[in-house]
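Of the protein chains in this complex, all but one are displayed in their positions.
The block that comes next holds chain A.
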Amino acid sequence: MNTRRTGAVVALAALLFTSACGGAEGAADNADGTTKVSVTTFGCEIWNTWAIGKGVYSKHRLDVELVRSGGGSAAVAAVLSGAADFGYVNGYTAINAYNTGFPIQMVSGVNVNALPPAKPAQGVFVGKDSPIKAAADLAGKKIAVNEINGINQIVTASWLKANGVEPDSVSFVALPFTEQIPAVLSGRVDAAQLGYSLLGNNNDNVRSLADPFASNDKIYIATYVAAKSFVGKGDAAKRFHEAITETAQQLNDPANKDEAFKLLSECQKVPAETLAAQPQNALEAAVDVAALDRMAQQMVDLKMLQKKPDLGPFVTDFARS
């Protein structure tokens, strides 16, 4: 009996150490001079399909393996445990993780919100005949977002606040993107915040009150973070940022538009014409620390952070704009 109990104690201790000791082990160099790195992904990102398809990663001596992650917090955990080298997270999640004390650094930006005069890429959607006409009508209502305390909730809450609606008066409900519009149409929620590209065949059944992302300043919708120890170990993080920079430049060139959507189409299994017709977020690899600072301030205003962290050490020098 005592042996069993001692065994249980030893097992717990081992479990604690193994679950908590994991750390970034650093990238492995291949025989051909490339560095093998793993990058978390949510599915098909246009920059990854382009960089892999057009050999941009290879040009920067990176052998990229994409690793599926369930969300920003899972990506941070993957980076810290060594399961991935670069974690794909939105700017708010990255700031939150850094503020909590996780030893991570931002190595690149990728996606920022589409600001006017660009066509709105996102919306707060209500039913076509809904009596809700403006932000003020959403007080006391249910709004679907893809994850609680995620980027969509933060941006929507900021937009509500800017329009005189106290975000606490609204109930945010986490629903997968695919279930949000059916929930709006059946009246289970009053509104949903998602991108136009996720409306499916429901363009005519809903209308948008506004693009909450466009009502803000620059927001980093997608960035990459890495463990601090990984960044300090070699130049793989710098080369990764350079590869993303080059990819963004090429994707921003209108001449490459058709080919980019063709590559994305093969990954997403959606016709390239459909993808090309959807409003897109902007691509920006350089990190504007002032914009990140404003995002942190938004989180303070929404009481998600007690005080604004010093983001200076968070963004690597090579990633700054």
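Just so it is clear, a residue touches a chain if its C-beta (ideal position, glycine included) is under 8 Å from a C-beta of that chain, and two chains touch if they have at least 3 such contacts; residues count from 1.
Following the convention adopted for this analysis, contacts and distances are computed from a predicted model.
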Omitted chain, identified by the protein name its UniProt record gives, among "ABC transporter permease", "Carbon-monoxide dehydrogenase medium subunit", "RimJ/RimL family protein N-acetyltransferase" or "RsiW-degrading membrane proteinase PrsW (M82 family)": "ABC transporter permease"
Sole residue of A:N30, A:S171 or A:N203 that reaches the chain not shown, by the stated touch rule: A:S171
Candidate in contact with the missing chain, chosen from A:L138, A:A183 or A:A214: A:A183
Selected residue (touches chain absent from view) among A:S69, A:N96, A:Q193 or A:Q280: A:N96
Contact residue for the chain not shown (choose from A:A77, A:V124 or A:A272): A:A77
Residue numbers in chain A that touch the chain omitted from display: 5, 8-9, 12-13, 16-17, 19-21, 71-73, 76-77, 80, 93, 96-97, 100-102, 142, 147-150, 171-175, 179, 183, 186-189, 304
